[in-house]
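Every protein chain but one is kept in place in this view of the complex.
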Amino acid sequence: MFKKILIANRGEIAVRIIRACREMGISPVAIYSDADRSALHVRLADEAYYIGASPSLESYLSMEKIIDVLKESKADAVHPGYGFLSENAKFVQAVEQVGVVFIGPSALAMEMMGDKIRARQLAKAANAPVVPGTEKPLDSLEEAYQVAKQIGYPVMLKAAAGGGGKGMRMVGKEEDLASAHNIARSEASAAFKDATVYLEKFIVRPRHIEIQLLADRQGNYVYLGERECSIQRRNQKVVEECPSPINSAELRRQMGEAAIRIARQAEYYNAGTIEFLADQEHNFYFLEMNTRLQVEHPVTELVTGIDLVKEQIKIAYGQPLSFTQSDIQLRGAAIECRIYAEDAEKNFMPNPGRITRLSAPSGPGVREDSGVYEGFEVPIYYDPLLSKLSVWAATRPEAIARLSRVLDEYHIDGIKTTIPFFKAILKQDDFIKGNLDTGYIERNWHPSSKPTETPETKELQHLAALVTAIHHNSTNQKSNNQTINQAKQSAWRLSTRTKGRGF
Amino acid sequence: MFKKILIANRGEIAVRIIRACREMGISPVAIYSDADRSALHVRLADEAYYIGASPSLESYLSMEKIIDVLKESKADAVHPGYGFLSENAKFVQAVEQVGVVFIGPSALAMEMMGDKIRARQLAKAANAPVVPGTEKPLDSLEEAYQVAKQIGYPVMLKAAAGGGGKGMRMVGKEEDLASAHNIARSEASAAFKDATVYLEKFIVRPRHIEIQLLADRQGNYVYLGERECSIQRRNQKVVEECPSPINSAELRRQMGEAAIRIARQAEYYNAGTIEFLADQEHNFYFLEMNTRLQVEHPVTELVTGIDLVKEQIKIAYGQPLSFTQSDIQLRGAAIECRIYAEDAEKNFMPNPGRITRLSAPSGPGVREDSGVYEGFEVPIYYDPLLSKLSVWAATRPEAIARLSRVLDEYHIDGIKTTIPFFKAILKQDDFIKGNLDTGYIERNWHPSSKPTETPETKELQHLAALVTAIHHNSTNQKSNNQTINQAKQSAWRLSTRTKGRGF
Amino acid sequence: MKLELEIESKTFSVDWEQKNDNITATIDGTSYELVIMSPSPNVYTLLLNNKVYELAIEPNPLTNTNQVKVVNQVITTKIVDHRQRGHKTDKVASGTQPISAPMPGRVVQVLKNVGDEVKSGEGVIIVEAMKMQNELGSPKNGIVTAIKVKPGQNVVSGEVLAIIE
Partner (left out) sequence: MKLELEIESKTFSVDWEQKNDNITATIDGTSYELVIMSPSPNVYTLLLNNKVYELAIEPNPLTNTNQVKVVNQVITTKIVDHRQRGHKTDKVASGTQPISAPMPGRVVQVLKNVGDEVKSGEGVIIVEAMKMQNELGSPKNGIVTAIKVKPGQNVVSGEVLAIIE
């Protein structure tokens, strides 16, 4: 087995991979930027290397610096996590050039799947359903008009190099096509330095359902059930579950087998995810493939009992899968909430800053994958994901009840998080019934106006007033008649708390 | 379903039950003594009632006070947890007399199983194997001589009313019997106000293996696999696992069916545990029945996916089990460590006090059931169990590796805990191979003498010296040129930290 | 002890006595008997007629207010300090309004210069945090009288970035 793995990432996913390494007896190596000097992934690693200034381009996206650390640390493999360089085929090549194993697919498979239009062609070749639309980049606005007319409105314009919702535009009717085409192209150009767009049928109220795959270098493929990821804001997932509330064993088999056929086309190995859109009649269409570990992999792990990160590492080392499709059993239901540093009341505005209090839930059926700790200054430079809170229970209703309990136990102070948002969503009828689609939040999330005044709210206001008064009073009183000894200790405590990660 | 459940307990098990209540939409009611005014179970409950001074006899063991709270809170059921009043048939009767449901077995079944000699007779009647010995109290020392001779030395003297190792004496040869008989009787008398003892064959290097049962009021019984609990100090379990390293499907079926036959004899309902001793040839003998939830129930939950506390509540409410024996599937392996406030280096001496830092592990396959938090003053009055740390993994070796990882992430400062002890045990060959028996700790745990001086230890000493110097320096420096504002905040912080739960 | 507080522009008088962890209080005319504990800094557990409430207080020194979290609500409280009342109102010249950073971040672009005329809502400064850009608009029609930041500069939450008059 590998002796040392460099984790080319940060935050919760770096921590997740470090843990897998530790459990496999592999020494984990971290990298860090200025803003991450005392990040959790640094604290938990065996070795940590400084790779530059806080902006990602100067650190986590710098291939050169990471390759230097590879050489210096003598790591024999690299795990890219998700995001950053995880889907960059050039990085795969650079890693392999210095004789180090990339824990992921071949550069070729990554490239093929990274190009949306090519991936779509592969899916068609694999006899998997795809959303009706262009097979190739649109040459012109005229072509766009023509194709849109043919497949019928509404249609969707998408950046060929895209991801994360950038360069995407829905077009409801013909007269809006020209301007949408313009905007999508310029967004795509700005975001990916590639203005190429293509066009697809727009699926009304689609569900986002994806299949988790594992494939080894010997050509064995298994699917590990699906994940429903329809709860999205800004086209990014915020709640994921396994299984999907709509999936039957038969639908799962169909989607799983289609997914494997697609992956086979690219001779794919590693963990991988085939994303589908499902319409209201449960027809499903290939959307894209993610050639890396997904953020939401824990729900699959909870339901299948398989450790995806360990499997990735074993596959990269050349080991064949130790199980076949018939060994994969789904048990119960799992739901994940992405705890973001965002103010859901204010349109999910990012909210970095210092975590002054962190009290995480525990007890039966709880899994937390966190990248932060009390006292940590959440940097302004990176993704706002603080932690993934997942629960498992025997059934979906029990998982929802457990998640509610667990969110009530979760306390993060100092910054705004999406915890209150999740509490609200879990109480909604449509969520409880599993009536989900990718427009869910837009339709169902209306940040609270003032709660109506009840005797209960009045009592809570009274208690809040009392606690404020007592807190204020104690704070002042204590400082007036403190002893030298108290002052000594406490000043230091304040100093480390306030300054946190450095001196 | 019940509307409100009073939890007649404290610490981690009270928290565990509160969580089950919350997930079932039941309002949890806590009770607390002086020492527990700001205990975690109080903070997490909907209501909390003061029941008296810190010593258990004046609070958690006071039936009268608890019955008063039952009436005042209008709870419709009582969960007793384990310990305290959980196996007191008089308490069951008192609860039922005020029209409240006791979440446990009938008073009669509890009484029958609480009497070891009667339980043994039931087991024999159920055609379950028992350790050869007396069926009834020894009338005299002469009878002891006679029985011991008949079944052969070594033999074991046990208090009829016993538990927790009190009133137990192993006798290796005839000439030691008289004095052991004397001591066992006087210990039994002191501990249980009942000097009655009986005599059994002493099993050499026995494993402690127990079967978890669930039985409803309709007479349905299932067994949920076994737990191996051979790692014990002072006859109390400290590490438990499911499944046992030695158990085959066939042995499990034999033990499970024997356990059900025994429980049926008492018309038992509720969760329950039949404890067996297994000898080196894997013969097993009935030891006793615990008519309540066990401390170590999480490992069974992790492997079977069944929530034992919720099942207890449903059974008490009168619901039949929603599954049968064939639905019970064991998946993977789980191990639990009891994190005690004890100094394992000093013969597991209790170590209560304030927890100045608490940083719990998380990530895949971890479950924590804790009764404490950072800043809590662990009382001197109760059991030293702080928290139960459990892991699940696909196989036992992976579970051991995970547990090691998880223990390395666990930091408790301010008091001594058994965490370092577990780290050491997990590295031992016999543990890894599953060569366990109840004498394991006595044989294999030798608190470390000074570690041999290596370049590594020297470097660590240097770093420890440096950190001490820097800490000392910063502490002094900061206090000399602090601003008023710093002092204000920090003094209060210190004050709340130091004084903690009150004012 | 006696203090005056403001919640949602309503004034509450709090009058309380504390003996160990028992509190007798009159709040806005209502009497309370409570048990109070502080399990950790800024966290208070209250027992009111045996009902458990846990409140966490987060003082915000910039606005001189406190965020009190309780039962899935956040209540903003403010101590009314009669001595300082006069001073405060003087500080902000009437007709002048600041543009403040709603979150920590980095200034990526300054869209206006000092002296420029701006309409209400018109973008003045773009701040980026966590890969999201946030265009901060003018709170009113007016003239930019001060720009206090430069592109590339990091700002903290609540920091005044520009002044509109």
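The first chain written gets the first letter, and so on, giving A, B and C; residue counts start at 1 in each chain.
We adopt the following convention: a contact is a pair of C-beta atoms (placed from the backbone, for glycine too) under 8 Å apart; a residue touches a chain by one contact, two chains touch by 3 or more.
Because the structure is a prediction, the values reported are computed rather than measured.
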item: Contact list for the unshown chain, restricted to visible chains; value: A, B
item: Selected from B:3, B:136, B:253 or B:411 as touching the chain missing from the view; value: B:411
item: Per the touch definition above, residue among A:38, A:121 or A:325 touching the missing chain; value: A:38
item: On chain B, residues whose C-beta touches the chain left out of the figure; value: 341, 343, 346, 349-353, 356-357, 380-384, 408, 411, 413-414, 420, 423, 451, 457, 459-473
item: Touch list for chain A against the chain that is not drawn; value: 30, 37-38, 42-50, 72-73, 373-376, 492-493, 496-497, 499-503
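The rule we apply is simple: only the chains that are shown with their structure count from here on.
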item: Higher-contact pair (C-beta pairs counted), A-C versus B-C; value: A-C
item: Most widely separated chain from chain A, with each centre as the mean of CA atoms; value: B
item: Distance from chain B to chain A - Cα centre to Cα centre, in angstrom; value: 38
item: Centre-to-centre distance between chain C and chain A (centres being mean Cα positions), rounded to whole Å; value: 32
item: Length of the line joining the C-alpha centres of chain B and chain C, rounded to whole Å; value: 48
item: Residue list for chain B, restricted to those that touch at least two other chains; value: 44, 373, 492-493, 496, 503
item: Numbers and ranges of chain C residues touching at least 2 other chains; value: 18, 36, 40, 42
